[in-house]
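Shown here: the complex without one of its protein chains, the others still in place.
Labels run A, B and C following the written order; every chain starts at residue 1.
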Amino acid sequence: MKIEDVVCTFCGCLCDDLVVEVENNRVCSVENGCTLANEKFMRDHRLKNPIRRDGNGWKAVSYDEAIRETAEILLDADRPLLYGWSGTHGEAQSVGVHLAELIGGVIDNTSTVCHGPSIMAIQEVGHPGCTLGQVKNRADVIVYWGANPIDAHPRHMSRYTTYADGFFIENAFRDRKVIVADVRQTESSAIADEFLKIDRGGDYAALSALRAIVRGKGDLIPSRVAGVTREQLFRVAEICMKAKFGAIFFGLGLTMSPGKYKNIRNAIELTQELNRHTKFTISPMRGHWNVYGSNEVFTWITGYPYAIDFARGIAFYNPGETTSVDILMRGECDACLVVASDPGAHFPRACAEHLARIPTVQIDPHVNATTHLATLQIPVAVTGIDAEGTAYRMDGVPIRARKLFTGSYPNDQEILEKIFARVKEAKRS
Amino acid sequence: MRVILNTGRTIRQGSYVERKTSADYMEEAASLNMNRMDMFELAVEDGNHIRVRSDHGEVVMKARAVEGLIRGQVFVCLGPYANHLVGPETHGTGMPDFKTTQVTLEPTTDPVPTIRELMERCGGVGYED
Amino acid sequence: MRVTLKTRARAKPRIPIEAETIIPQNFLQKNDVRVYEGNKERKLEDIFFITIEGPAVSPDQVEIVLTGDTGVIKRVGEYMNAGRIIVEGDIGMHCGNFMSAGEIIIRGNADSWLGREMRGGLIRCEGNAAHYCGAGYRGEKRGMRGGTLEVLGNAGDFTAEYLCSGEVHIHGNCGDLPGVEMRGGVLTIGGDCTRPCGNMTGGTCRIFGAAHQFLPTFRRNGTEDVEYNGKRCRMAAFRGDVANRGKGTVLVRED
Partner (left out) sequence: MTDLLVKNAYVIDPLSGIRGEIMDIAIRDGKIVEDTGSGAPVIDAGGCLTFPGGIDSHSHVCGTKVNFGRYMSPEDMRAGRTARKGVMRVTSGYSVPTTFGNSYRYSTMGYTTVLEGAMAPLEARHTHEEFTATPHQDMLANTLFDGNWAIMEAVRDKDVKRAAAIVAWTLDAVKGFAIKLTNPGGTEAWGWGKDVHSVRDEVPYFGVTPAEIIETMIRANELLNLPHSVHIHCNNLGVPGNYQTTLDTIDLAPDLNRNRQSLYLTHVQFHSYGGSTWRDISSKSEDIARAVNSRPQVAIDMGQIMFGRTTTMTADGPMEWKLYMLHHNKWSNHDVELETGSGIIPVYYGRKSLVNCVMWAIGLELALLINDPWQCMLATDNPNGAPFVKYPEIIALLMSSRYRDIERSAIDPRTEHYVPLFAIDRELDWYDIAVMTRAAQAKALGIERIGKGHLAEGAEADIAIYPLKPDELDPAADYQQVMAGFAKTRYTIKRGRVVARNGEVVVEGANSTIWSRADVPPEYDLNRDAEFVKKFEQYYTVRMRNYPVQDIYLPRGYFISTEASL
């Protein structure tokens, strides 16, 4: 069976134009997808059933047992951490937040080690952004700063920027200028009209210099800033100011570098400054397909996009304190529920060690690094393959991920609702 | 040799990220991407093993020569190998220094551990799929 | 009145205690003071051995002494408006947040957000302070608005972020970006720091050690002589940050 307009649940581009062929509950072909999509759909390999750590080995358990045990672990905890959420649909995320609230836990999503700093910057100065179609149809200048879309968001350039023809941009490749700023050469920087090669940790200074130039205070700028020549900075500022519509996209090169959110704040303030001359927007290149959804869902329920601590009954937020890496590093939490992510692979080692010390339950379709650290893992359906639900694209556009076939796995929402019901029941009695 | 470790996404890492037990994933995640001159100085070739040490841990990886990296910088894709070296300090921002870890490199003939072994070192119990 | 709170041994000692209730005004009457240990509300006596000596009729006559394993106790002195708190050892995050008057003395180190959005009073930390010492609340345009915050040791990153009014004095070194977004008040750094005062729009920052990675967007504005620790110092003066309005002053020791 051929299914059209399938939504790819891999990266924040959330492409929705895939054509997928399904036979016997397996995807057997993918059209329009990038390498990441092809791998995701075609080589899907799951954990078969719930497993529990048993001494120095593992044994299979039933879903009911796994759910009951998870509820008990959460009920016993004085400071549970509920982490992950970017790889599941909004409806499941919503249950997760209510669960965290009910047990007085901390709930955090993968933004914490991704675009969390971008959120912190937005909370200081706001975010002049737009949907991706606005860029596709209008932008004549594109800036990628600390981002490598060819590797991380392979179709970003062909769907929305460099190679995407739009209403007012009939020949994108010819009519758009592309600027790339990065500390290393990448495949993305290779196609840029201007490549700002910035010294490690120098993004903040380079952005400050550009702001000063755009404000007409360029006389102050020395001959080199963070490895970039004064001439190039002026040239880039000029291209930006002369744009009809400019769009900056930034990635982890800014969020993870020294200064963290202050780099992004500086980039946003540059964008705001540029709006005095022309139209400019800025957007984070969100990584996981529904990490932005987890921010949205957390926000409308709790008021905060990530790192929410319900310990005192109210919602409290303070990155650096209520963020997962910090909580694990300090050894604060005494239980952890990991949903749709892999902190074992993606957190610093000290955090993985704490996960191994405490009861850690993972709800995830696949065997991953966290599996080995966990006490219990519950496999679930994959949203976009055998489960459906809401996802938010990197620009905030909500799209419903399709279910391509009905498999044998329960979805995240069902599992979480059962855990929630058990916890609620236990709290009542 | 003292160098700075940078980490980030790669398309191969992304391709195999949902199959972390696969050899493909391990191959990509345990690759230490280096400038050729740095490799020359260390007297290692593509595929040779290198012990990478930071203040926060150590792990053996496989050297891989790439274009685009300046001397003194190495690149490892996001994943458990890189994270064996990255410290958990977030400077009050929630975000560790994934882009700027000081590491030292030293050629070795020790094997590259599997992800399962890495997690066992963290106190986990390996699961065989 | 002197209230001594000595920590008891706990089964899970790394779970922080949320103790915004530990402020002088709460000990005037026989109040039922409670704190949180993780998600569990506890009576103060479950966490501390409590000794109370002497009377008090107003909060400024109350002195609270914290001893023991106090490094994970958060929010001590939050919103305090009178009296005195002495911490014999280390103190957890958010000590003295929003305090408007009174005095907090910390003999050991302070964790992050010491004196966050402080309005008045005095905080003196004899050890080191972690990140965001004298800084603002997330999203809030104004950070510390008054009072004096003194750290005899070093401070971490983002010291005095959004400083608006009042004085922050770090005798030792600061980390990255001290005085970032600063808009008023005085920040004094006895030692070294990196990237001071990014995006500052007002106020004065004085650096008596080295300022590494000084940002390119500050304009040299002559020299000034300043007295520090009884010594006259020649300071290079800068105005900035011109990436923003450029109305702040940074003085960096030259001699």
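We take it that contacts are C-beta pairs under 8 Å (C-beta built on N, C-alpha and C of every residue); 3 or more make two chains touch, one makes a residue touch a chain.
Note that this is a predicted model, so its numbers are computed, not measured.
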item: Neighbouring displayed chains - absent chain, whole complex; value: A, C
item: Contact partner of the left-out chain, one of A:Asp17, A:Asp44, A:Glu72 or A:Glu194; value: A:Asp17
item: Which residue of A:Ile191, A:Leu220 or A:Val397 touches the chain not shown here; value: A:Val397
item: Listed residues A:Phe245, A:Phe347 or A:Phe420, member touching the removed chain; value: A:Phe245
item: Interface residues of subunit C (partner: the chain not displayed); value: 137-141
item: Sites on subunit A contacted by the missing partner chain, in the whole complex; value: 4-5, 7, 16-17, 90, 94, 98, 101-102, 119, 122-134, 136-138, 159-160, 166-168, 244-245, 272, 275, 278-279, 281, 295-297, 299-305, 310, 312-315, 317, 390, 392, 396-400
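Rule of thumb we're sticking to: only the chains that are shown with their structure count from here on.
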item: Inter-centroid spacing, subunit C versus subunit B (mean Cα positions, whole Å); value: 38
item: Chain centre separation in whole Å, for subunit C relative to subunit A (CA means); value: 34
item: Of all residues in subunit C, the ones touching two or more other chains; value: 112-113, 131-132, 176
item: Junction residues of subunit A, two or more chains touched; value: 120, 201, 258, 319-321
item: Contact set on subunit A toward subunit C in their complex; value: 77-80, 103-105, 120, 123-124, 201, 204-205, 207-209, 211-212, 215, 217, 220-222, 225, 258-259, 262, 265-266, 269, 310-312, 317-321, 330-332, 334
item: Sites on subunit C touched by subunit B in the complex; value: 112-113, 130-132, 156-158, 175-176
item: Complex contacts: residues of subunit B adjacent to subunit A; value: 4, 6-11, 14-21, 29, 56-57, 67-70, 73, 75, 78-80, 83-100, 115-116, 118-120, 122-127, 129
